[in-house]
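This is the structure I want to talk about, given as structure tokens.
Here the complex is missing a single protein chain, while all its other protein chains stay put.
And then chain A:
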Amino acid sequence: MSSEAYNPNPTVFVATKTKTSSAFAKRNSIWLTDSEIDLPEDEDEENESGDVEEIDQDEVFDLIRSISDPEHRSMSLEQLAVVSAPQITFHDAPSSDGSPSRASRLTVEFTPTVPHCGMSTFIGLSIRVRLLRSLPNRFKVEIRVKPGSHQSENALNKQLNDKERVAAALENPALLDVLEQCLAGPTE
């Protein structure tokens, strides 16, 4: 990897978590969760119910937020605001039989911290690999940089969505090694 830093001093953002009713009670319950009364079977009952919990924006975001930045291994892509939940969009596929369609195409957009960031391809690749490994096959994922955020935007987008080039990159053991490190999350 090049020793020169593309952005030695990036801005750090902080994620906040909001406490919602789920911390106190089960979904759709007006009763406070009570470990003495709520038997594990009840939980199972809820689990066993036929309700399908669709994959949503937050779930996809959860998959990629903790990837660490290749240039700042101690920070996650989320902390550097390279990825965010609103930058993940689903495109519902038209369903042939009229049943409620299941999303099958999604676009993940990311924002390099500086327009000349040479790590952008690598970041895109790490998002690509994480999603390849973690999303069901039915999803077709498109990865793009945020419009106007990178000087070679088109080339980057093309590269990241070219199956062959992604596959070729993954043949490179050295690259794969760094990739695994980034996917494993921030060092601290």
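By our rule, a residue touches a chain if its C-beta (ideal position, glycine included) is under 8 Å from a C-beta of that chain, and two chains touch if they have at least 3 such contacts; residues count from 1.
The rule we apply is simple: contacts and distances are computed from a predicted model.
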item: Per UniProt, the name of the complex member that is left out, chosen from "Ribosome biogenesis protein WDR12 homolog", "BING4 C-terminal domain-containing protein", "Peroxin-7" or "MMS19 nucleotide excision repair protein"; value: "MMS19 nucleotide excision repair protein"
item: Hidden-chain contact residue, picked from the options A:85, A:141 or A:183; value: A:183
item: Selected from A:25, A:85 or A:141 as touching the chain missing from the view; value: A:25
item: For chain A, the residues touching the chain missing from this view; value: 8-12, 14, 16-21, 23-25, 30-32, 34, 36-37, 40, 43-44, 47-48, 50-53, 55, 59, 63, 72, 74-75, 80, 133-138, 180, 183, 187-188
